[in-house]
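For this view, one protein chain was removed and the others were kept in their places.
Chain naming follows the written order as A and B, and within any one chain the residues start at number 1.
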Amino acid sequence: MNAYVVAGYTIAIVSIAGYSMNLIFRRKALRNRLQKAKLELERISKDNRNDN
Amino acid sequence: MFRDGLTIVKKDLKIEIRSKVLMMQVLPLTGAILIIFGFALGPDLNPLRQNAAGLIWVSVLLCSMLAVQRSIAVERDCGGEALRLSGYDLAGVFMGKAMAVAIEIFFIGIATMSITAIVFNTGLHGVSNILTEILVMAVASLALSSAGIIFGAMFISSSTSETLLPLIYLPLTSPVLLAATKASLPTFTGVGSIKLIWVVILFLLAVAYFSVGSISFEPLLEDY
Partner (left out) sequence: MTSILETENSDNQTQKEITLIENILKKTGPSYTKYILGIGSVLTACLTIWLGLFITPKDEHLGNTVRLLYVHPPVAWAALYLAFGTTTLASLLWLWPKTRSYFWDKIAGASAEIGVLYLALTLVTGSIWGRTTWGVWWTWDARLTLTAVLLVLYIAYLAIRQLDGSDKTKANRNAITALFAAIDVPIVHFSVLWWNTLHQTASVLTPGLHLTVPLSMGLTMGLGFLCTTLIWGWMMKVRYDIELLKVVDSEIELQRAIMQRRNEP
């Protein structure tokens, strides 16, 4: 194996994997945020109903 | 549409003639850029002479960006929506502004050429070359100004227009620079004659940018 080939493969793998991870985390963070928002909204609507 | 364009051309050129920004600021800037090139590549005249065509077009490119920014700033100062509310046909407005800036760039280009011919000691070779060079200058000016006006208008309300405009403008107009430089080489080096293909490429670019620009100017300003 030569160093250039190893370097080429490594760079390709690392950057593609890195970007994929970044995508996954971004999606996860957004989903978590929305899940939290949903729970809070459910709590609010429950409170409202109880008030009435 | 064309009449509106003509009105805009007249208006913009009148503003330019009155304010003299082009004469008093942009033109001296060309000189400054040429001097900087002199420092970077001189004092030996040979590299300067060999690269004169490229240097001219780099400085024209940089100055054209300023001309575009200036033309857009005029509109911004009286509110971006002024153009929209003026009742002019927007395609006509685009044509007018692009034409006005093209005329300005053309003059800057001719001036740069003349200064270079003197200070870099290149001279100008061949009458037909010089005539073609003037044509090249006119066509390239139109290509540059069309691309510039579209993207200038795109960033009219943005706070980062100073950095964004060059970022898109320079790579976008890189074929203009390439073709114009290659077309200008014989005039300055005196070797060979102008290859027609570069003039054709410039024509294609000018036509493409100008026509696509006039179609896309309206959707660009729709919401202001």
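The criterion applied here is as follows: contacts are C-beta pairs under 8 Å (C-beta built on N, C-alpha and C of every residue); 3 or more make two chains touch, one makes a residue touch a chain.
Fair warning: this is a prediction, and the values are worked out from it, not measured in the lab.
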item	value
On chain B, residues whose C-beta touches the chain left out of the figure	147, 150-151, 154-155, 157-158, 160, 164, 167-168, 170-172, 174-175, 178-179, 182, 195, 197-198, 201, 204-205, 208-209, 212, 216, 219-220, 222-223
Chain not shown, touching residues in chain A	1-2, 4-5, 7-9, 11-13, 15-16, 19-20, 23-24, 26-27, 30-31, 33-35, 37-38, 41-42, 44-45, 48-49, 51-52
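To be clear about the criterion, only the chains that are shown with their structure count from here on.
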item	value
Where chain A and chain B are represented by their mean Cα positions, the distance between them in whole Å	46
